[in-house]
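Yeah, one chain of the complex is gone here, protein chain that is, but the others are all in their spots.
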Amino acid sequence: MAAASPLHRSLLGAPVIGGAAVVGFLIAWWVSAKSFDPMRIPQPGDVWDAAVQLATTGYAGGTLAQHTLQSIMLAFMGFAVAAGTALPIGLAMGMSRSAEAVFGPIVAFIRPIPPLAWIPLAIIWFGLGDGAKIFVIWFTAFVPTLINTFTGVRTVDPTIIAAARVHGAGPRRMLLDVILPGAAPLIFSGLRVSLQASWMALVAAELIGAFFGLGRVLMTAAQDIFPGMIVVAMAAVAVCGATMTWLLGVVERRCLPWLKVTP
Amino acid sequence: MSGIAFTDVTRAFERKGGAFQALEPVTLHVPDGEFVAIVGPSGCGKTTLLRLAAGLDHPTTGSVMVGGRAVTGPGPDRAVVFQQFALLPWKTVRQNIGFGLKCRGMSDAEARPLVERYLATMRLEGHGDSYPHQLSGGMQQRVAIARSFILEPEVLLMDEPFGALDAQTRIEMQEELIRLTAGQRRTVLFITHSVEEATYLADRVVVMAGRPGSVREIVDVASLRKAERWAERPVEEVMELDSFIRIRTRLWRLLRSAGAHRDDAATHTLPIAS
Amino acid sequence: MSGIAFTDVTRAFERKGGAFQALEPVTLHVPDGEFVAIVGPSGCGKTTLLRLAAGLDHPTTGSVMVGGRAVTGPGPDRAVVFQQFALLPWKTVRQNIGFGLKCRGMSDAEARPLVERYLATMRLEGHGDSYPHQLSGGMQQRVAIARSFILEPEVLLMDEPFGALDAQTRIEMQEELIRLTAGQRRTVLFITHSVEEATYLADRVVVMAGRPGSVREIVDVASLRKAERWAERPVEEVMELDSFIRIRTRLWRLLRSAGAHRDDAATHTLPIAS
Amino acid sequence: MLAKSDLRPVRRRRGPAVGPGARLTLLSAASIAFALGLWFALAASGLLPKMLLPSPWDVAQALVKNIGVPFAGATLQQHLLASLGRFSAGFALAVAVGVPVGLMMGWFAPFRHAFAPFFETFRFIAPLAWVPFAALWFGTGIGGPILIVFSGAFAACVINTYRGARMTDERLIEACRTLGAGNWRLIVDVLLPSALPSIMAGIRVAAALGWQSLIGAELIVASSGVGYLIVQGQGSVETPIVMAGMATIGFVGLLIDLGLRQIDARIGRGWRAGA
Partner (left out) sequence: APAAAEEVKISYQPALYWSLPFYIATEKGWWKEMGLEPSFSTFPAGPQQIAAAPSKSWDIGGTGSPPAVLGAVRFNLVTIALADDQSDTAWVAARAKDADAILKDPSILKGKEILLTTNSTGHYTAVACLKKMGLGPNDVRVVNLGPAQTIAAYSSGNGALAAAWPPFSYTLQEKADTKTLCTGRDGGAAVTAAVVVRADFAQEHPETVAKVLAVYLRSIAWQKKHRAETMAYMKKFYPEGGTTLSDHFIEMDYDKRPIYTLEEQLKLFDRSKGPSTMDQWHTDLADYLRSTGTLQKTPEAKDYITDKFLKMIADDPKLRAFAMDQG
């Protein structure tokens, strides 16, 4: 995936332009927050104060560190369970039309149902602990990996499959040495989306009686109508999500050393 | 015992709006130890024929036998070399070459010396730990050949194996192939678009015609090759021989008439990459 | 005035671990109206050279002039035909042929008669509303050529235009090209891996050597072609001429020595599709 | 060399007399039946009170009943219509903004560099988190629900368009540049159609995510909508109606996806090889 064209490679690097854009955004915010209705746009100063409060004295039952740690744990668990279940099912669906026929309709039907709608059922089935929260995250994060794994398997170069067959690959070898690595780039694309979905579902998950968590901070701030704190919680979620995605990228490069470029 | 026998083989593919007849009854016999090249217009069913022999596809009617046994699926007695190399991109050169051995359950320790030997035979020393994309096309094709040869198959099935290579590399690979098949005489089915290549390499050249695919003519080269000792001479020299040029021109003429009106027919079909 | 002049052109690509010199100073002059073919081992910089003339790339040092003006970017005075046809799959044959005219701001009504004329010239009547995937390779390449010719470029840059075609179609396209360039004499830079093709088509054949790319020798064919009236004879006949075979063999020898030790160098580079 | 008896045709495939298509349909039906059966059994087992896990039959009854009798002020089809309106607006906006943004990111590097930091962070924020701001900025206006659905659907549109645009065959771009195509024409005539399969895949994901955000969108102002129905139903522990709402969302979501698939298949019908 080379740059679209030499003409459109920019003279300045990504960090410079990206940095400038972020600074520009902050200035635009600062100016507009001053000039528009101050009740409706969180003031930079309020956000700063909220950040300080959260980091030091705490809010919604804990400090930034406690909330963040808890959310990272939860998002990761949800993501891990989602990936751990979606991968084998996706592989099965990709390799067998029967498995596709079995799982396909159920997944297609359940997939549009929002995480919020599952909360009561999650509580009834799993109680108020982490189980219910992980279940809610799982529901959202499961699908992207599943679909990408399925598509990845189906798009493995048939010539390569044929080559492996003529060299005597049995089902096990085919899975481990051909299908899995062949589908791996797409699987990782799916994992990225699942990771995003995990963080997005976190807010809903932490509605289930969470004692700590950024989602709880968000919802408490929403209850309290504390826009500054909402922004702080949003920013914390965004930073955590982006960081985990970056880590996933590192893992991806480690796992796929044969790729010329990782997308 | 490794001859290939196609007997009244047809293959029809399901298409929107009915079946598409890719091969009309084809009967072709490649005796044990012979090198047969197939040339023919695009879409005439060359790849289909080869896939039938490989066991990657099944005939609609008729029978395909290799070494006296009916073909039911791929087997290590038949190695296939594809035009696009079809190396596993996620495996190093060494792992690719050893893949078939591993599939047979051989341990790494057992496979190692064999792999090293083929690395050397194929002049790939020093590249054992590279990934395929780090190699030139010629080197990739050498890896693909090594991967097949290491299994010591009785039958070699090659589908335009040198089509993706540049002219010089191609010639080198042709010489290489002559050398390798001369060492251990093997039954070879070799598909090519190059009439020169077919003439230079094969004992017999099968000219196919298309829509539906059929054998148009079989041209014998073996007698000349033996008589003029082509195998012992550099390829440029062989290609300048009058006898060589005559066969080549004859094949060309056959092909051009076989391929006539191809474009019009092609409108209604999808060219599928071999 | 449409000659191409490369003067002391070099091109270095950035790579991990320093610059990679793809071309060492190359000086080459293609006079107005001449047909020059370039052959050379894979990776020797043929495509790089062509891209410089097309304005798709810029030299690291030296100058590239076309028609007396320095090249700064792509322009409609220079048409490029690629090996992979590079047709827009989502446009019909008609739309593909008319694409360049549309880019110039010509209305559909104005473009229509021109497009129809080229459909006829290229023997594509009846396929105007087909999509590329419905055509055979040869027809696709004819569309690509029509798309370029319709802009009446002074310079034609062709990068292995027939490399993806099968042998028979390739020969037909070669004859077609002879016919077209004979009609309106144009400056042509033609890259090929086929020594026969270069010999058959070109006035002069440039043999390049690799790593870094350089011009090894230039072989004149024009005088022979004229003397023996190749253009008026069928290609099979020409290719059997002693004179033809002699030039071809000479080019081959040059090439094989130019390509020596290529593989070792290739380890450290990624072959990039032209 | 060949024994006559060996000349029997190769068996193509072992399997039942039913065609593969029919067999797969059968499997799908069996799987759905199994899931429903499991649900029936669980509901009938009495492990959970009926109030918390009604049987599929109760849910179906609640669903049918709500078609005639309003719940939370409207019949099911009225709720559905209201939800579809909100969804369409937010989803259409996400596509209308996301696809051009993705194309611009694919084509103009400076745009990509400038936009990426926001994009790579904002996409982790749940639609639900925007509810307070949606209320603050748009009040009771349609803008609020649109913002929520948009925040759910936008990222998928951008990412897939961007990836699709970046995957565009460079040779096509160069060929068109040599034919005189400018930026605009390249984006419209080359990048966009080339990215179309990826864009459509993204749009399908976006539709699913946007549709999922409905509950959030209907938390701001309430008087109608399937999301509202679910929340109100949850509030009074009318589990059958809640599940009827979930089933409706699931089913309509499925229909939306099928519709988009149809569009996808139609768009490239002419030119996509094998279409």
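Some notes on this structure:
Letters A, B, C and D mark the chains as written, and numbering starts fresh at 1 in each.
Criterion: a contact is a pair of C-beta atoms (placed from the backbone, for glycine too) under 8 Å apart; a residue touches a chain by one contact, two chains touch by 3 or more.
Nothing here was measured: the structure is a model prediction, and the numbers come from that model.
All shown chains touched by the missing chain in the whole complex, by label: A, D. Touching the missing chain, out of D:129, D:147, D:220 or D:252, is residue D:220. Here the missing chain is touched by one residue of A:52, A:128 or A:176, and it is A:128. One of D:138, D:154 or D:271 touches the chain omitted from the figure, and that residue is D:138. Within the set D:20, D:37, D:70 or D:259, the residue that contacts the chain not displayed is D:70.
Considering A:21, A:75, A:134 or A:207, the position touching the chain not shown turns out to be A:207 (whole complex). For subunit D, the residues in touch with the chain missing from this view are 48-49, 51-52, 70-73, 131-132, 135-141, 218-223, 228-229, 231-238. Taking the complete complex into account, residues 37, 39-40, 59-60, 119-120, 123-124, 127-128, 207-211, 216, 220, 222-226 of subunit A touch the chain not shown.
Operating definition for what follows: only the chains that are shown with their structure count from here on.
Averaged C-alpha coordinates put the centre of subunit B at 47 Å from the centre of subunit D. Across the assembly, subunit D contributes residues 174, 177, 273-274 that each touch 2 or more other chains. Of all residues in subunit C, those touching 2 or more other chains are 56, 73, 133, 270, listed in ascending order.
Remark: subunit A residues 157, 159-160, 162-170, 173, 177-178, 181-182, 184, 256-258, 260 touch subunit B in the complex. Interface of subunit D with subunit A (complex): residues 20, 23-25, 27-28, 30-32, 35, 48, 52-53, 106-110, 112-118, 120-129, 131-133, 136-137, 152, 155-156, 163, 165-168, 170, 173-174, 177, 191, 205, 208, 211-216, 227, 230-231, 234, 239, 242, 245-246, 249-254, 256-257.
Contact residues on subunit B toward subunit A in their complex (touch as defined above): 51, 54-56, 73-76, 78-80, 82, 84, 86-91, 99-100, 102-104, 131-133, 144, 147-148, 151.
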